[in-house]
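Here the complex is missing a single protein chain, while all its other protein chains stay put.
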Amino acid sequence: MVASTQAAAQLGSWLAPGYALFLCIHFLGVGSFAYIVMRRMVPLVRAQSDLRFDHPLERLGRVGKFWLGQWKHPRYKVAGTVHILFFAGFILLAMRAFTVLILGTSPDFVMPGMRGELGHVYEVVTDYAATVVFLCMIFAIVRRVVFKPARYEVPSKFGKAHKADAVFLLALIAILMLADSLFEAAKAAGQMQAGQIAHFSAAYSLPWLLKTVFVSASLSSIGQFCFAGYLLHEITFYFLLCYRPFGIQFHVETSLFNVYFSKLDREVLKPVRWDVSEENLDQLTSFGVKTFEDFTWKHMLDFYSCADCGRCSDNCPANAAGRPLSPRFLTIKARDYAFQHYPMFGPTGNGKALVGGIYSEDEIWSCTTCGACEEECPLLIEYIDKIVDLRRGLVDEGRVPQSLQKPLKALESRGNPYGKMEKKRSDWINAKDFQQTCRVKTLDKNGADTLYFVDSITSYDERMHSIGRATAKILEHIGENFGILGAAEKDSGHEVRRFGEELLFISLRDQNAEAIRASGVQKIVTADPHALNALKHDYKNVPPVEHISQVIARGVKAGKVKFNPIEGDKVYTYHDPCYLGRHNQIYDDPREVLDAIPGLRRVEMKRSRDRSFCCGGGGLMLFYEPKEEERIGVKRVRMAAEAGANVIVTACPFCMANIEDAIKVAGLEGKMTAIDIAELAEQQMVREIPPQTKSTFEMQAECVAGR
Amino acid sequence: MPAIFTYIVHRGGVVDDSAAELLAAARQIDPAAPVTAIVSGAGSDLETACTTVCASYKEVWKISYDVLAYPNAELIRKALVKVLPPDSVFLIPHAHFGIDLAPGLSIKLNAAYVSDVVEIEGVESTFLKVVRQEFGGQVSAHMKCDISSGAVITIRPGAFKSTEAGAVAGAVIDKSAEVGPLTAGRRYLQTIMAESGDVDITKYPVLVSIGRGIQEKDNVPIAEELAEAMGAAVSCSRPVVDAKWLEKSRQVGSSGKTVKPKVYMACGISGSSQHLAGVKGNPFIIAINKNPKAPIFQVADVGIIDDILEFLPEMTSKVRELHGVAAK
Partner (left out) sequence: MEILVCVKRVPDTSENEIQLNAAGSDIERDELVYSINEPDNYAVEEALQIVGRVGGKVTVVTVGNEDDEEVLRREMAMGANHGVLISDDTFAGSDGRGIAAILKRFVEQGSYDLILTGVQAEAGAAEVGGMLAAMLDYPFASLVSAIEVIDGNKLKISREIEGGNKEISEIDLPCVLSIQTGINDPRYVGMRGIRAVASVPIATYGVSDLGLDPNSVGAKAAKVQRIDYFVPTVGKGAEILEGSREENIDKVLELVAAKGGLK
């Protein structure tokens, strides 16, 4: 106690000449920061509402996992580890930084509870923390300047590089750590000279190293070092505080809030407006995001929170294929817009259209809504909702690519994007050879327990008919009492909604939901993950829905489905469809089905499960003509080849369409094939009928399908 | 039976093939009716055209005006109204000029108007029975046309085959004096020739369409040469565009263009439904493919199992040979 009082007196005598200056800097720093934050809040106040104040406990849990726990960071090993280290350092150092700041004007200040042994331990720990953070910064600077990881590069089409800014900020943090260490070292060196403490606890830490330099110096020079260290620390601290809101490090302040307010149900698409019910949508004068102010405050917070780490774009299939979309720059461009149009002084906002301004139409239509960016973002920034909102704005203004207008019009008039007649929706069940083995009833007159929701592509695309037939045969085999809606089924509207045509989606949804409820079924099965996602998350008050792979997996576990051994030496790989995997977390069931087939050799692609690489996009994306260097599907097929596979198993008809097309384009015809999991399961299924008869049927079926 | 007149389309003195087709169509209306060709224009081009037409028409009416050097439908309509006798039947090809001229002419002549006729079944009393197509060629319709006060009929180019050997030494009658002064609300300024990269494949009656069978970009000229010799355009299936061998504007299919040619030559195209979705209007499909099991043979009218890389160049030289002979 005597020692610490003496130490405080010594510190007080060293810092006393600067009291007035320190106090000025405090007021200036805190005042400026408050003003800057207030100005940064201006667009958020003008923004659209967003429902983010519910479920506080769940949100706190997410803060614990994703913010404090840095959950997403280890997905990138090097950058992730470094971030975890200095994030932990910051958390530990936060209290010390405040304590140091206060010491400038109250040299005897001690944080409550930190007076005894705990304070000593904290001091030792933070000495090391400061050292670690310092080293991390040096490492990060070297990495940025010397090794230049590709994902930080800024293509010229997206603006100028942010490297200088990043390095400057990293250097400032290093300086802050140095200043802190200087101050601590001088303080300790002074105490040691005065004989108050015998040794410095945190051996080989940065303060320790500096202390060993100072300890032999005169007490007055140590005092000067202490003063300098304090002043440098204070200035750097406040400069950083006020400079961060102008660049990529604003996330230091916003990340906690961004994670707390992050979307809880990622699969559910944002409504057109949080504060307008569906019934009242007609009263809106404008739909979607047209100007910056049409974004919700949370989406603006996303823009502020982006750390420019590039992980989103690194995983984005559209970006990889050279489409004009990069999720990273979707955010960065919006932030630049916000900074430019909501400056620190002067008038704010200009109300100009975003698309045609900072974004191009093609950029907005290029997204496949695969969700890879959102899966990766350590800060839980949302992209799909923003893309859909921007599309809603484009649709509202009639700015829809010609290639999409035709299918949208057909969906409106006929309930399918092809413009085919409703009565032909169930043509696939009427093929003679199929009818001989499997009779599928339509639920207009007959009842059933289970509805097989087929959706448009499987109903109308001849190639996909075999997926529908395989699904029906499997359902029949496991003894489901099932049927289809036939002509009463409309497109699920999944992509209609994601392409921004909300009212058309509502109309399709209502027609389907009514037909489903009228059919009296207890549950729904589909082989189309897009339909699955729609029925599960976009529809309300419909029976529970499952994907056929889940049904098969359960059948396998229950012993209802057994497979014949697979012949040949083919190597299989499973491609996770985005709307089965990432959007609905069904990763294991399809793999279990494949692994239940005796003799099937399966390899994983480098990008699988939640890092699966999109096939190129389903639904209306099949009609859109993106500007791209290489097709997304071709990239995916090459990944399968790299993994050593020659059969790609999918679980989605859109994946099938894209992958089969891509196999041809990649020139891998004959070397690579694709098969749907339902087709494969049905083909290998052990049936009660003699295998001889079965194979004859199948050969016929294949002849027809192959035609 | 009324007199039949045909309008002769010519460019720079070169008479369009439709001259003979219109004569064939006129014969189907009434083999006995007199058929007069009307040629308008100016200067030596007009004289050359008249001379050519005299080889197949007994009577040729010439309308010579400087302002008609480039055919202006409004001026020619005014001229025709002056020279055509009452209740005439007037035939013109259903092409851009006929579409410009014929509907208005029928109003000014108070005559019936039937367009884009593909077959003529003959005349019963004052009614002419013809066939035309509707709904993009998906269905045909018999039409009954009252020709008692004359008729203006546009004829689908290529639908009628000339059977007459042209050697009639017809006479040219200059009708220019009957026309009088001509003015129009529309004035021709210039013609902008299509750039090679600017070909609209939807507007061509014949498409030489290539697929993966072309194998590499260096082989694309094989198809281009044939198309050029035939006056056709080169189109393609998606893989060719994906491989960047041809521009997107050439792609036929659900993600490309929808075409309605008369003849579709599918060369090395397997015939996916996505591709065939872009082939409309029930064209005559000729499929050339090495693979006898290619699905294109299911939908084609005529199939040839051959390697397009050998077949197409030989066909090109044959077409050039024929054209060379025809020009002499």
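Here the chain labels run A and B in written order, and each chain numbers its own residues starting at 1.
Operating definition for what follows: contacts are C-beta pairs under 8 Å (C-beta built on N, C-alpha and C of every residue); 3 or more make two chains touch, one makes a residue touch a chain.
Keep in mind it's a predicted model, so treat the numbers as computed, not measured.
Let's see if you follow the contact definition: name the visible chains touching the chain that is missing.
Over the full assembly, the chain not pictured touches A, B.
Among B:L46, B:V60 or B:A73, which one touches the chain that has been omitted from the display?
B:A73
Quick one: which of A:I222, A:A338, A:V355 or A:L503 touches the chain that's been left out?
The missing chain is touched by A:L503.
Going by the contact rule already stated, which one of B:S125, B:T163 or B:T191 would touch the omitted chain in the full complex?
Going through B:S125, B:T163 or B:T191 one by one, B:T191 is the residue touching the chain not shown.
Determine which one of A:R52, A:R96, A:R311 or A:R414 touches the chain that has been left out.
Hidden-chain contact among the options goes to A:R414.
I need the residue numbers on chain A that touch the omitted chain, in ascending order.
281-282, 287, 395-400, 402, 404-405, 408-410, 412-414, 418-423, 501-504, 507
For chain B, which positions touch the chain that isn't shown here?
17, 73-74, 77, 95-96, 99-108, 111-116, 129, 132-136, 138-146, 149, 151, 156-159, 161, 184-194, 198-200, 203, 205-206, 230-232, 258, 261-263, 265, 280, 282-287, 292, 296-306, 310-311, 314-315, 318-319, 322
Everything that follows uses one rule, which is that only the chains that are shown with their structure count from here on.
Measuring from the mean C-alpha position of chain A to the mean C-alpha position of chain B, what distance in angstrom results?
From the centre of chain A to the centre of chain B is 57 Å.
Quick one: which bits of chain B touch chain A in the complex? Just the residue numbers, please.
Against chain A, chain B makes touches at 212, 238-239, 242-243, 248, 254-255, 273, 295, 298.
In their shared complex, at which residues does chain A touch chain B?
Touch residues, chain A against chain B: 403, 461-463, 622-623, 625, 631, 661, 664-665, 707.
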